[in-house]
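Handing you this structure, nothing more for now.
Note that one protein chain of the assembly has been removed; the remaining protein chains are unaltered in position.
Here is chain A:
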Amino acid sequence: MKWDEFFVTGEPLIYMADAAIVLTIIGIVFVLTYFKKWKWLWKEWLTTVDHKKIGIMYIISAVLMLFRGGVDALLMRAQLTVPNNTFLDSQHYNEIFTTHGTIMILFMAMPFIFGIMNIAVPLQIGARDVAFPYLNALSFWTFFFGALLFNISFVIGGSPDAGWTAYMPLAGNELSPGPGQNYYLLGLQISGIGSLISGINFIVTILKMRAPGMTLMRMPMFTWATLITSILVVFAFPVLTVALALMTLDRIFGTHFFTLSGDGVPMHWANLFWIWGHPEVYIAILPAFGVFSEVVSTFARKRLFGYTAMVWSMVAISVLSMLVWVHHFFTMGSGAPVNAFFSVSTMAIAIPTGVKIFNWLFTLYKGRIKFTSAMLWSLAFIPTFVIGGVTGVMLSMAAADYQYHNTYFLVAHFHNTLICGTVFAVFAALHYWYPKMFGVILNEKLGKITFWFFVLGFNVCFLPQYVLGFMGMPRRIYTYPADAGWTELNVISTIGAVMMGIGFIFLCINVVYTYFKGERDLTGDPWDGRTLEWSIPSPAPHYNFAVTPQVKGLDAWWMMKKERKEGKEEEKPEYKPIHMPSNSGRPFIMSIFFFIAGFGLVFEWMPVAIIGLIGVIICMILRSFEYDDGYYVPVEEIKQTEAGRE
């Protein structure tokens, strides 16, 4: 590889990005040095094993990725607004839609969800941290460096351009030469390690670390959603790991698993990809269901309607979601019996999903509905997600899908589910749990402005795309002729996208405004909440619960408040020293070695890759010989922290 091929050249947009990156780095280094914050950064963040801080880092990264993916989206919409547009050429457009899809699902939705889980789950179950705090840090840092590796592709070496689905043989060496596709493989592989570890971590945390009295059927719904999602992660992600590894072998070491030459079978890639890929979309939506359940119940001031049905419907969805992957390639010719089976199994998912919708509606029924920002996001979810769901059912009808497949109808469907499901949920969760994270409440007025721009923008952007599908507009085309008749709706769609962009800007303004002027939450329970996280001060102290709570039923904190109101005697809490895990820099350093190894493999510089891998192994060996048993938080400190409340 020549040096002029190493850096991407020739595009003004890229040079602007180069300049922006350099300036940002200089800016960050300058600020850290000027304010003498390096040590703070290392001690408080880079080495932390505290689930709340890890959660915050997840969310910050996810918001950055939402920005990057959003810019990609706006560039695509700009290109498609008018026919025969030459704003982007084909190659550039293909790179952008590939990175957009990959980033939004793997580096935005997933980490955002993991961030929320990290913050809420231990607090909801009355635990001090997750089961394996050190591994939790490793999860975050492998995700972070995997995402970083993927993201530098557009200035160094060139981005992948074969779609987030990376179908073979297109993604193979013959049709996609160069490092671009390797970035996809290695970036996903490294961050995938983090997802798998998180899955295991949350399963153990939820099964083993609940406060006394919290039986499984007394768990908050978000915790249930996290448990089921984590089980899905543990089943699904190894499939992706294997598929990525095989394609990496094909591309770098000349094997023939998915290639056309040497008796490889490209279809196996599609098959493996969707065996992971379909559960993956449910990994993105189940936690969202959990968030909505919490928020709706809190702001309707009612217990969740049909709790048991809610749990079982999630279990049913997760089981079914393992049995439907073929609906992504009905057109690959598996034959009528196979397609018929997967049609029906896919439709069946709509049944438990419908049950959930009705249960939310009946949670609202006879409630006292308070329209906070978090609640608005959750309410908007119901009608919009119904549209996404029914169009999913339409797509699941194999014979009809032969027409819808690969069109904008499909594009509209999955944005309708992913945005109105996952994105609305993480925004709702952000508003809802923000006080627990930072001790301040996001501004409601700005929150509502964000909401209206974004939700209206969403509908203006994506509803026309259903129609474009009916008009025969295929997905992933970088331009279309004027006589296709798709122009008007594309213009409307772009307007919607811009509105969503404006909504996002207001969200950022809100964060900054709240940082300086936000209303402090002094009660620890600003929403009159129902679950245990609201029983502790805001922001949550680093040890979470001064005394482990006793759980007597569903909505434990609500019950405690009721008992208190009824004048029941409360025992004076007796503080004991709390055992906490020590910080560690190793997850961070180990992930840097992962990054080095990945970078070496991307460019097929084997010495670099080997150095990176050796670094990883050394870190693992060092960990095995570590005898750090953590430390104790003294009673004095607990007393002081707890006294600061009310």
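Rule of thumb we're sticking to: a residue touches a chain if its C-beta (ideal position, glycine included) is under 8 Å from a C-beta of that chain, and two chains touch if they have at least 3 such contacts; residues count from 1.
Quick note on the criterion: contacts and distances are computed from a predicted model.
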Query - Chain not displayed: protein name in its UniProt record ("Pyruvate dehydrogenase E1 component, alpha subunit", "ABC transporter, ATP-binding protein", "Quinol oxidase subunit 2" or "Acetyl-CoA decarbonylase/synthase complex subunit gamma") - result: "Quinol oxidase subunit 2"
Requested in this report: Could you tell which one of A:Leu46, A:Leu170, A:Ile505 or A:Ile592 touches the chain left off the display?
Outcome: A:Leu170
Query raised in the report: Taking the entire complex into account, which one of A:Ala78, A:Val234 or A:Met471 touches the absent chain?
Result: A:Met471
Query raised in the report: Among A:Asp250, A:Asp401 or A:Asp521, which residue is in touch with the absent chain?
Result: A:Asp401
Report summary line: Checked against the full complex, the residue among A:Met16, A:Leu361 or A:Leu622 that touches the missing chain is A:Leu361
Report summary line: Contact residues on chain A toward the hidden chain run 84, 86, 89-91, 94, 161-163, 167-170, 174-177, 260-261, 263, 266-267, 300-303, 305-309, 329, 331-333, 335-336, 339-340, 343-344, 347-348, 350-351, 354-355, 357-359, 361-362, 364-371, 376, 379-380, 382-384, 386-387, 390-391, 393-394, 397-407, 448, 452, 455-456, 459, 463, 466-467, 469-472, 474-480, 485
